[in-house]
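I'd like to ask some things about the structure below.
For this depiction, one protein chain was excluded, whereas all remaining protein chains were kept in their positions.
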Amino acid sequence: MLTDESPTPTESGAAAPAVRFDQVVKRYGDNTVLDHLDLEVGRGERVTLIGPSGSGKTTILRLLMTLERVTEGVVHVDGEPFSHMPGRGGRLVPADERHLRARRRRIGMVFQHFNLFPNMKVLDNVTEAPVHVLGMDRDEAAERARGLLELVGLADKQDAHPTRLSGGQQQRVAIARALAMRPDILLLDEVTSALDPELVAGVLDVLRDIAHGTDITLLCVTHEMGFARDVSDRVLMFDGGRVVESGPPERIFGSPEHGRTREFLGAVL
Amino acid sequence: MWSWETAREGLPLILHGFGITLLATVFGSLLAVVLGLGIAVLRRTPSRWVTLPLRAAVEFVRSTPVMIQLFAVWVLVPGLDPLVIGIAVLGVHYATYTSEVYRAGIDAVPKGQWEAAVALSLPPVRTWFAVVLPQALRKIVPALGNYVISMFKETPFLSVITVNEMVHEANRFGSDHFAYLEAFTLAALVFLVASCPTSILMRKLEKRLAH
(Lines give C-alpha, C1' and ligand atoms only; values in the text may rest on other atoms or scores of the structure.)
Protein backbone atom coordinates (compact mmCIF):
# COMPACT_ATOMS: atom_id res chain seq x y z
CA MET A 1 0.00 0.00 0.00
CA LEU A 2 2.47 2.59 1.19
CA THR A 3 5.07 3.22 -1.44
CA ASP A 4 7.47 6.00 -2.17
CA GLU A 5 4.80 7.73 -4.21
CA SER A 6 2.69 8.28 -1.10
CA PRO A 7 2.06 11.97 -0.66
CA THR A 8 4.36 13.50 1.91
CA PRO A 9 3.38 16.68 3.76
CA THR A 10 3.23 19.04 0.82
CA GLU A 11 -0.41 19.96 0.61
CA SER A 12 -0.62 21.73 3.98
CA GLY A 13 -1.86 25.27 4.05
CA ALA A 14 -5.20 26.96 3.92
CA ALA A 15 -6.47 24.82 1.08
CA ALA A 16 -5.95 21.46 2.79
CA PRO A 17 -9.04 19.78 4.23
CA ALA A 18 -9.22 19.45 8.01
CA VAL A 19 -9.48 15.67 7.76
CA ARG A 20 -8.73 13.33 4.91
CA PHE A 21 -9.02 9.54 4.96
CA ASP A 22 -7.01 8.01 2.15
CA GLN A 23 -8.00 4.45 1.28
CA VAL A 24 -8.38 3.59 4.95
CA VAL A 25 -9.00 -0.02 5.90
CA LYS A 26 -9.76 -1.19 9.42
CA ARG A 27 -10.05 -4.86 10.22
CA TYR A 28 -10.61 -6.69 13.48
CA GLY A 29 -9.43 -10.18 12.68
CA ASP A 30 -11.54 -11.29 9.72
CA ASN A 31 -14.09 -8.57 10.22
CA THR A 32 -13.58 -5.60 7.88
CA VAL A 33 -15.12 -2.53 9.47
CA LEU A 34 -13.84 0.09 7.04
CA ASP A 35 -13.23 -0.92 3.46
CA HIS A 36 -10.86 1.39 1.52
CA LEU A 37 -12.60 4.47 2.74
CA ASP A 38 -11.95 7.90 1.20
CA LEU A 39 -13.34 10.80 3.13
CA GLU A 40 -12.73 14.54 3.33
CA VAL A 41 -13.97 17.03 5.85
CA GLY A 42 -13.32 20.70 5.12
CA ARG A 43 -12.28 23.24 7.72
CA GLY A 44 -15.25 24.41 9.75
CA GLU A 45 -17.46 21.89 8.04
CA ARG A 46 -20.12 20.02 10.07
CA VAL A 47 -20.44 16.45 8.98
CA THR A 48 -22.83 13.89 10.39
CA LEU A 49 -22.40 10.17 9.96
CA ILE A 50 -25.56 8.09 9.97
CA GLY A 51 -26.18 4.45 9.32
CA PRO A 52 -27.01 1.17 11.02
CA SER A 53 -24.99 0.15 14.07
CA GLY A 54 -21.86 -1.79 13.24
CA SER A 55 -21.45 0.11 9.97
CA GLY A 56 -18.11 1.61 11.02
CA LYS A 57 -19.21 5.16 11.87
CA THR A 58 -17.76 5.15 15.35
CA THR A 59 -14.58 3.53 14.08
CA ILE A 60 -13.92 6.63 11.95
CA LEU A 61 -14.01 8.82 15.04
CA ARG A 62 -11.89 6.39 17.02
CA LEU A 63 -9.25 6.25 14.28
CA LEU A 64 -9.18 10.01 14.14
CA MET A 65 -8.79 10.22 17.94
CA THR A 66 -5.96 7.62 17.67
CA LEU A 67 -7.83 5.25 19.98
CA GLU A 68 -7.39 2.67 17.22
CA ARG A 69 -4.73 2.20 14.56
CA VAL A 70 -5.55 1.95 10.86
CA THR A 71 -4.93 -1.43 9.22
CA GLU A 72 -4.13 0.11 5.83
CA GLY A 73 -4.21 3.59 4.34
CA VAL A 74 -3.42 6.97 5.85
CA VAL A 75 -5.37 9.51 7.86
CA HIS A 76 -4.37 13.14 7.22
CA VAL A 77 -5.17 16.10 9.44
CA ASP A 78 -4.70 19.63 8.12
CA GLY A 79 -2.94 18.19 5.11
CA GLU A 80 -0.30 16.37 7.14
CA PRO A 81 -0.09 12.62 7.65
CA PHE A 82 -1.51 11.87 11.08
CA SER A 83 -1.78 8.12 11.41
CA HIS A 84 1.65 7.90 9.80
CA MET A 85 4.84 9.91 9.78
CA PRO A 86 7.67 10.27 7.34
CA GLY A 87 10.27 7.64 8.06
CA ARG A 88 13.61 6.91 6.44
CA GLY A 89 13.79 8.07 2.82
CA GLY A 90 10.46 9.88 3.00
CA ARG A 91 8.47 6.68 3.27
CA LEU A 92 5.46 6.85 5.52
CA VAL A 93 5.66 4.62 8.55
CA PRO A 94 3.04 4.13 11.30
CA ALA A 95 3.17 7.07 13.68
CA ASP A 96 4.79 6.67 17.08
CA GLU A 97 3.32 7.99 20.31
CA ARG A 98 5.29 11.25 20.08
CA HIS A 99 4.06 12.04 16.58
CA LEU A 100 0.48 11.37 17.64
CA ARG A 101 0.72 13.35 20.84
CA ALA A 102 2.05 16.42 19.09
CA ARG A 103 -0.93 16.46 16.71
CA ARG A 104 -3.72 14.98 18.78
CA ARG A 105 -4.31 18.27 20.59
CA ARG A 106 -6.16 19.73 17.63
CA ILE A 107 -8.84 17.10 18.10
CA GLY A 108 -11.31 16.73 20.95
CA MET A 109 -13.85 14.02 21.56
CA VAL A 110 -17.10 13.59 23.48
CA PHE A 111 -17.97 9.99 24.25
CA GLN A 112 -21.22 8.08 24.38
CA HIS A 113 -20.65 7.19 28.03
CA PHE A 114 -19.21 10.60 29.04
CA ASN A 115 -16.06 9.09 30.63
CA LEU A 116 -15.75 11.86 33.17
CA PHE A 117 -12.94 11.22 35.65
CA PRO A 118 -14.61 10.15 38.91
CA ASN A 119 -11.49 10.97 40.89
CA MET A 120 -11.84 14.69 40.13
CA LYS A 121 -14.52 17.23 40.85
CA VAL A 122 -16.37 18.79 37.94
CA LEU A 123 -14.11 21.83 37.69
CA ASP A 124 -10.97 19.69 37.86
CA ASN A 125 -12.26 17.50 35.06
CA VAL A 126 -12.30 20.60 32.88
CA THR A 127 -9.00 22.13 34.06
CA GLU A 128 -6.91 18.94 34.27
CA ALA A 129 -5.79 18.74 30.64
CA PRO A 130 -5.28 22.48 30.07
CA VAL A 131 -3.04 22.58 33.15
CA HIS A 132 -1.09 19.36 32.58
CA VAL A 133 -1.08 19.12 28.80
CA LEU A 134 -1.15 22.74 27.63
CA GLY A 135 0.80 23.96 30.66
CA MET A 136 -1.78 26.60 31.40
CA ASP A 137 -1.68 28.50 34.69
CA ARG A 138 -4.11 26.92 37.21
CA ASP A 139 -6.05 30.11 37.91
CA GLU A 140 -6.40 30.91 34.25
CA ALA A 141 -7.55 27.37 33.50
CA ALA A 142 -10.11 27.57 36.31
CA GLU A 143 -11.35 30.92 35.03
CA ARG A 144 -11.86 29.53 31.53
CA ALA A 145 -13.40 26.35 32.90
CA ARG A 146 -16.00 28.38 34.81
CA GLY A 147 -16.85 30.17 31.58
CA LEU A 148 -17.28 26.87 29.76
CA LEU A 149 -19.40 25.42 32.57
CA GLU A 150 -21.58 28.49 32.31
CA LEU A 151 -21.88 27.92 28.57
CA VAL A 152 -23.19 24.40 29.20
CA GLY A 153 -25.44 25.64 32.00
CA LEU A 154 -23.62 24.02 34.94
CA ALA A 155 -21.85 26.94 36.60
CA ASP A 156 -23.33 25.90 39.97
CA LYS A 157 -21.97 22.34 39.79
CA GLN A 158 -18.25 23.09 39.64
CA ASP A 159 -17.52 21.56 43.07
CA ALA A 160 -19.74 18.51 42.63
CA HIS A 161 -18.53 14.97 42.07
CA PRO A 162 -19.29 13.76 38.54
CA THR A 163 -21.06 10.69 39.97
CA ARG A 164 -23.61 12.96 41.65
CA LEU A 165 -24.73 14.47 38.34
CA SER A 166 -27.43 13.21 36.00
CA GLY A 167 -26.34 11.68 32.70
CA GLY A 168 -27.28 14.84 30.81
CA GLN A 169 -25.29 17.00 33.20
CA GLN A 170 -22.31 14.66 32.97
CA GLN A 171 -22.40 14.84 29.20
CA ARG A 172 -22.51 18.63 29.29
CA VAL A 173 -19.45 18.64 31.56
CA ALA A 174 -17.75 16.31 29.09
CA ILE A 175 -18.47 18.81 26.31
CA ALA A 176 -16.97 21.63 28.38
CA ARG A 177 -13.95 19.41 29.11
CA ALA A 178 -13.37 18.76 25.41
CA LEU A 179 -13.78 22.45 24.52
CA ALA A 180 -11.31 23.49 27.23
CA MET A 181 -8.54 22.10 25.02
CA ARG A 182 -9.63 24.50 22.23
CA PRO A 183 -9.73 21.80 19.58
CA ASP A 184 -10.02 22.65 15.90
CA ILE A 185 -11.95 19.47 15.34
CA LEU A 186 -14.59 18.10 17.70
CA LEU A 187 -15.75 14.50 17.48
CA LEU A 188 -19.15 13.61 18.90
CA ASP A 189 -19.67 9.89 19.31
CA GLU A 190 -23.36 9.11 19.87
CA VAL A 191 -23.35 11.63 22.69
CA THR A 192 -27.04 11.28 23.50
CA SER A 193 -27.42 7.51 23.10
CA ALA A 194 -26.82 6.71 26.76
CA LEU A 195 -29.16 9.41 28.06
CA ASP A 196 -32.71 9.16 29.34
CA PRO A 197 -35.04 10.65 26.71
CA GLU A 198 -35.94 13.74 28.76
CA LEU A 199 -32.25 14.70 29.09
CA VAL A 200 -31.40 14.57 25.39
CA ALA A 201 -32.74 18.01 24.49
CA GLY A 202 -30.55 19.86 27.00
CA VAL A 203 -27.38 18.32 25.59
CA LEU A 204 -28.39 18.92 21.97
CA ASP A 205 -29.20 22.57 22.73
CA VAL A 206 -25.68 23.07 24.05
CA LEU A 207 -24.22 21.46 20.95
CA ARG A 208 -26.40 23.60 18.65
CA ASP A 209 -25.10 26.72 20.42
CA ILE A 210 -21.55 25.55 19.85
CA ALA A 211 -22.20 24.70 16.21
CA HIS A 212 -23.77 28.07 15.53
CA GLY A 213 -21.46 30.16 17.70
CA THR A 214 -18.03 28.85 16.65
CA ASP A 215 -16.19 27.83 13.52
CA ILE A 216 -15.11 24.48 14.92
CA THR A 217 -15.01 21.49 12.59
CA LEU A 218 -17.62 18.97 13.74
CA LEU A 219 -17.77 15.28 13.01
CA CYS A 220 -20.69 13.54 14.67
CA VAL A 221 -22.11 10.09 14.80
CA THR A 222 -25.71 10.30 15.91
CA HIS A 223 -29.14 8.75 15.77
CA GLU A 224 -30.79 12.12 16.38
CA MET A 225 -31.93 12.95 12.86
CA GLY A 226 -33.45 16.28 13.88
CA PHE A 227 -30.13 17.39 15.30
CA ALA A 228 -28.29 16.15 12.21
CA ARG A 229 -30.62 18.20 10.03
CA ASP A 230 -30.10 21.33 12.18
CA VAL A 231 -26.34 21.44 12.38
CA SER A 232 -24.91 19.53 9.43
CA ASP A 233 -23.49 20.90 6.22
CA ARG A 234 -23.27 17.38 4.94
CA VAL A 235 -24.67 14.00 5.92
CA LEU A 236 -22.92 10.73 5.12
CA MET A 237 -24.88 7.51 5.01
CA PHE A 238 -22.73 4.56 6.01
CA ASP A 239 -23.26 0.90 5.44
CA GLY A 240 -20.93 -2.08 5.41
CA GLY A 241 -17.80 0.01 5.91
CA ARG A 242 -18.47 2.28 2.94
CA VAL A 243 -20.14 5.61 2.29
CA VAL A 244 -23.33 4.74 0.48
CA GLU A 245 -24.55 8.23 -0.10
CA SER A 246 -23.64 11.75 0.92
CA GLY A 247 -25.08 15.19 0.49
CA PRO A 248 -26.69 18.15 2.25
CA PRO A 249 -29.19 17.17 4.95
CA GLU A 250 -32.19 18.48 3.02
CA ARG A 251 -31.47 16.10 0.19
CA ILE A 252 -30.49 13.06 2.24
CA PHE A 253 -33.50 13.36 4.50
CA GLY A 254 -35.83 14.78 1.82
CA SER A 255 -35.11 12.63 -1.21
CA PRO A 256 -32.60 9.90 -0.52
CA GLU A 257 -31.38 8.24 -3.68
CA HIS A 258 -30.02 5.00 -2.37
CA GLY A 259 -32.24 2.13 -1.32
CA ARG A 260 -30.24 1.47 1.85
CA THR A 261 -30.63 5.09 2.91
CA ARG A 262 -34.38 5.02 2.38
CA GLU A 263 -34.60 1.76 4.31
CA PHE A 264 -32.52 3.11 7.19
CA LEU A 265 -34.36 6.41 7.42
CA GLY A 266 -37.67 4.60 7.22
CA ALA A 267 -36.65 2.54 10.23
CA VAL A 268 -35.39 5.37 12.45
CA LEU A 269 -37.69 8.25 11.58
CA MET B 1 29.23 -24.11 47.94
CA TRP B 2 26.80 -26.28 46.09
CA SER B 3 27.51 -30.00 45.99
CA TRP B 4 25.52 -32.27 43.71
CA GLU B 5 26.57 -35.26 45.74
CA THR B 6 25.12 -33.84 48.94
CA ALA B 7 21.98 -32.86 47.08
CA ARG B 8 21.56 -36.39 45.78
CA GLU B 9 22.11 -37.75 49.27
CA GLY B 10 19.50 -35.47 50.81
CA LEU B 11 16.84 -35.85 48.15
CA PRO B 12 15.28 -39.13 49.38
CA LEU B 13 14.86 -37.73 52.89
CA ILE B 14 13.30 -34.55 51.53
CA LEU B 15 10.97 -36.47 49.24
CA HIS B 16 9.92 -38.64 52.16
CA GLY B 17 9.09 -35.43 54.01
CA PHE B 18 7.16 -34.31 50.96
CA GLY B 19 4.91 -37.34 51.41
CA ILE B 20 4.00 -36.13 54.88
CA THR B 21 3.46 -32.64 53.48
CA LEU B 22 1.01 -34.01 50.92
CA LEU B 23 -0.73 -36.11 53.56
CA ALA B 24 -1.21 -33.08 55.79
CA THR B 25 -2.45 -30.99 52.85
CA VAL B 26 -4.97 -33.59 51.68
CA PHE B 27 -6.50 -34.25 55.09
CA GLY B 28 -6.25 -30.63 56.18
CA SER B 29 -8.08 -29.55 53.01
CA LEU B 30 -10.78 -32.16 53.44
CA LEU B 31 -11.39 -30.94 56.97
CA ALA B 32 -11.41 -27.30 55.84
CA VAL B 33 -13.81 -27.98 52.96
CA VAL B 34 -16.31 -29.89 55.12
CA LEU B 35 -16.05 -27.81 58.26
CA GLY B 36 -16.22 -24.58 56.25
CA LEU B 37 -19.52 -25.65 54.72
CA GLY B 38 -20.81 -26.48 58.19
CA ILE B 39 -19.85 -23.03 59.46
CA ALA B 40 -21.41 -21.34 56.44
CA VAL B 41 -24.69 -23.20 56.92
CA LEU B 42 -24.74 -22.56 60.67
CA ARG B 43 -24.18 -18.86 60.04
CA ARG B 44 -27.36 -18.77 58.00
CA THR B 45 -29.48 -19.90 60.96
CA PRO B 46 -31.70 -17.14 62.28
CA SER B 47 -30.68 -17.56 65.94
CA ARG B 48 -28.27 -14.89 67.05
CA TRP B 49 -27.18 -17.15 69.92
CA VAL B 50 -25.54 -19.30 67.28
CA THR B 51 -24.35 -16.79 64.73
CA LEU B 52 -22.74 -14.19 67.00
CA PRO B 53 -20.40 -16.50 68.98
CA LEU B 54 -19.63 -18.36 65.78
CA ARG B 55 -18.74 -15.17 64.01
CA ALA B 56 -16.53 -14.08 66.89
CA ALA B 57 -14.75 -17.44 66.95
CA VAL B 58 -14.22 -17.43 63.19
CA GLU B 59 -12.88 -13.88 63.32
CA PHE B 60 -10.49 -14.76 66.14
CA VAL B 61 -9.12 -17.91 64.55
CA ARG B 62 -8.77 -16.17 61.21
CA SER B 63 -6.82 -13.18 62.48
CA THR B 64 -4.32 -15.00 64.69
CA PRO B 65 -1.20 -16.84 63.50
CA VAL B 66 -1.55 -20.50 62.70
CA MET B 67 1.89 -21.07 64.19
CA ILE B 68 0.80 -19.91 67.65
CA GLN B 69 -2.38 -21.93 67.33
CA LEU B 70 -0.29 -25.01 66.59
CA PHE B 71 1.89 -24.39 69.64
CA ALA B 72 -1.03 -23.75 71.89
CA VAL B 73 -2.88 -26.93 70.95
CA TRP B 74 0.29 -28.97 71.00
CA VAL B 75 1.29 -27.87 74.50
CA LEU B 76 -2.17 -27.72 76.00
CA VAL B 77 -3.50 -31.01 74.60
CA PRO B 78 -0.82 -33.56 75.42
CA GLY B 79 -0.70 -37.10 74.14
CA LEU B 80 -1.94 -36.46 70.60
CA ASP B 81 0.16 -37.25 67.57
CA PRO B 82 1.68 -34.00 66.28
CA LEU B 83 0.58 -34.78 62.72
CA VAL B 84 -3.01 -35.13 63.89
CA ILE B 85 -2.76 -31.82 65.73
CA GLY B 86 -1.24 -30.22 62.66
CA ILE B 87 -4.00 -31.44 60.36
CA ALA B 88 -6.69 -30.40 62.82
CA VAL B 89 -5.28 -26.90 63.38
CA LEU B 90 -4.62 -26.25 59.70
CA GLY B 91 -8.07 -27.62 58.83
CA VAL B 92 -9.86 -25.45 61.37
CA HIS B 93 -7.81 -22.38 60.44
CA TYR B 94 -8.61 -22.77 56.74
CA ALA B 95 -12.24 -23.63 57.48
CA THR B 96 -12.61 -20.02 58.59
CA TYR B 97 -11.52 -19.00 55.09
CA THR B 98 -13.59 -21.58 53.23
CA SER B 99 -16.73 -20.66 55.17
CA GLU B 100 -16.41 -17.18 53.66
CA VAL B 101 -15.98 -18.73 50.23
CA TYR B 102 -19.21 -20.68 50.57
CA ARG B 103 -21.01 -17.64 51.91
CA ALA B 104 -19.84 -15.37 49.10
CA GLY B 105 -20.61 -18.03 46.48
CA ILE B 106 -24.17 -18.48 47.73
CA ASP B 107 -24.71 -14.73 48.11
CA ALA B 108 -23.52 -14.19 44.54
CA VAL B 109 -26.39 -16.21 43.09
CA PRO B 110 -28.78 -13.49 41.91
CA LYS B 111 -31.93 -12.95 43.95
CA GLY B 112 -33.94 -13.48 40.77
CA GLN B 113 -32.85 -17.13 40.76
CA TRP B 114 -34.40 -17.74 44.18
CA GLU B 115 -37.50 -15.84 43.10
CA ALA B 116 -37.78 -17.86 39.90
CA ALA B 117 -37.51 -21.06 41.95
CA VAL B 118 -40.34 -19.84 44.19
CA ALA B 119 -42.42 -18.84 41.18
CA LEU B 120 -42.04 -22.37 39.81
CA SER B 121 -42.96 -23.80 43.25
CA LEU B 122 -39.73 -25.82 43.37
CA PRO B 123 -39.26 -27.63 46.67
CA PRO B 124 -36.34 -26.27 48.76
CA VAL B 125 -34.18 -29.32 48.06
CA ARG B 126 -34.51 -28.80 44.31
CA THR B 127 -33.92 -25.09 44.73
CA TRP B 128 -30.65 -25.75 46.53
CA PHE B 129 -29.35 -28.64 44.47
CA ALA B 130 -30.68 -27.83 41.00
CA VAL B 131 -30.57 -24.04 41.04
CA VAL B 132 -28.41 -22.40 43.69
CA LEU B 133 -25.47 -24.73 44.32
CA PRO B 134 -24.60 -25.44 40.66
CA GLN B 135 -24.34 -21.69 40.09
CA ALA B 136 -22.53 -21.02 43.34
CA LEU B 137 -19.99 -23.78 42.64
CA ARG B 138 -18.53 -21.84 39.74
CA LYS B 139 -17.26 -19.29 42.20
CA ILE B 140 -16.67 -21.69 45.07
CA VAL B 141 -14.52 -24.36 43.43
CA PRO B 142 -11.69 -22.11 42.15
CA ALA B 143 -11.54 -20.22 45.44
CA LEU B 144 -11.37 -23.48 47.40
CA GLY B 145 -8.62 -24.67 45.08
CA ASN B 146 -6.58 -21.57 45.75
CA TYR B 147 -6.87 -22.13 49.49
CA VAL B 148 -5.69 -25.72 49.09
CA ILE B 149 -2.58 -24.43 47.29
CA SER B 150 -2.10 -21.83 49.96
CA MET B 151 -2.42 -24.44 52.73
CA PHE B 152 0.11 -26.60 50.93
CA LYS B 153 2.64 -23.80 51.20
CA GLU B 154 1.88 -23.31 54.90
CA THR B 155 2.45 -26.94 55.89
CA PRO B 156 6.08 -26.15 56.87
CA PHE B 157 4.60 -24.55 59.98
CA LEU B 158 3.90 -28.08 61.18
CA SER B 159 7.65 -28.54 61.65
CA VAL B 160 7.48 -26.31 64.73
CA ILE B 161 5.51 -29.05 66.48
CA THR B 162 8.04 -31.69 65.33
CA VAL B 163 5.98 -33.08 62.42
CA ASN B 164 8.60 -34.46 60.03
CA GLU B 165 7.23 -32.88 56.89
CA MET B 166 9.52 -31.73 54.08
CA VAL B 167 11.00 -28.55 55.55
CA HIS B 168 11.55 -30.27 58.87
CA GLU B 169 13.50 -32.98 57.07
CA ALA B 170 15.39 -30.41 55.03
CA ASN B 171 16.32 -28.56 58.18
CA ARG B 172 17.50 -31.77 59.83
CA PHE B 173 19.51 -32.85 56.84
CA GLY B 174 20.95 -29.37 56.57
CA SER B 175 22.15 -29.25 60.15
CA ASP B 176 23.41 -32.85 60.19
CA HIS B 177 25.54 -32.43 57.08
CA PHE B 178 25.99 -28.69 57.27
CA ALA B 179 24.30 -28.61 53.88
CA TYR B 180 21.66 -25.92 54.35
CA LEU B 181 22.20 -24.61 50.83
CA GLU B 182 21.36 -27.94 49.18
CA ALA B 183 18.64 -28.80 51.68
CA PHE B 184 16.60 -25.62 51.45
CA THR B 185 17.19 -25.14 47.73
CA LEU B 186 15.84 -28.64 47.12
CA ALA B 187 12.85 -27.96 49.35
CA ALA B 188 12.14 -24.74 47.48
CA LEU B 189 12.40 -26.51 44.13
CA VAL B 190 10.04 -29.28 45.21
CA PHE B 191 7.51 -26.65 46.25
CA LEU B 192 7.95 -24.85 42.95
CA VAL B 193 7.65 -28.01 40.87
CA ALA B 194 4.55 -29.05 42.76
CA SER B 195 2.77 -25.71 42.85
CA CYS B 196 3.37 -24.34 39.35
CA PRO B 197 1.36 -27.00 37.51
CA THR B 198 -1.32 -26.78 40.18
CA SER B 199 -1.75 -23.05 39.75
CA ILE B 200 -1.85 -23.39 35.97
CA LEU B 201 -4.46 -26.11 36.38
CA MET B 202 -6.43 -23.86 38.73
CA ARG B 203 -6.34 -21.00 36.27
CA LYS B 204 -7.67 -23.27 33.53
CA LEU B 205 -10.39 -24.57 35.82
CA GLU B 206 -11.33 -21.01 36.73
CA LYS B 207 -11.65 -20.04 33.07
CA ARG B 208 -13.67 -23.14 32.30
CA LEU B 209 -16.09 -22.63 35.17
CA ALA B 210 -16.48 -18.96 34.34
CA HIS B 211 -18.55 -19.81 31.27
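We just call them A and B in the order they show up, numbering each chain from 1.
Going forward, a residue touches a chain if its C-beta (ideal position, glycine included) is under 8 Å from a C-beta of that chain, and two chains touch if they have at least 3 such contacts.
We take it that contacts and distances are computed from a predicted model.
Enquirer: As a check of understanding, state which of "Deoxyribose-phosphate aldolase", "NADH-quinone oxidoreductase subunit N", "Heat shock Hsp20" or "Amino acid ABC transporter membrane protein 1, PAAT family" is the UniProt name of the chain not shown.
Expert: So, among "Deoxyribose-phosphate aldolase", "NADH-quinone oxidoreductase subunit N", "Heat shock Hsp20" or "Amino acid ABC transporter membrane protein 1, PAAT family", the name matching the hidden chain's UniProt entry is "Amino acid ABC transporter membrane protein 1, PAAT family".
Enquirer: Check each of A:R43, A:R105 or A:R229 against the chain that is not shown and name the one that touches it.
Expert: In the complete complex, the chain left out is touched by residue A:R105.
Enquirer: Since one chain has been left out of the picture, which residues of subunit B touch it in the full complex?
Expert: Interface residues of subunit B facing the absent chain: 1, 60, 63-69, 71-72, 75-76, 153-157, 159-160, 162, 167-168, 170-172, 174-175, 180-181, 183-185, 187-189, 191-192, 195-196, 199.
Enquirer: Since one chain isn't shown, list which residues of subunit A touch it in the complete complex.
Expert: 65-67, 97, 101, 104-105, 107-109, 111, 113, 115-119, 128-129, 132-133, 161-164, 174, 177-178, 181
In the analysis below, only the chains that are shown with their structure count from here on.
Enquirer: Using mean C-alpha positions as chain centres, tell me how far subunit A is from subunit B in Å, no decimals.
Expert: 54
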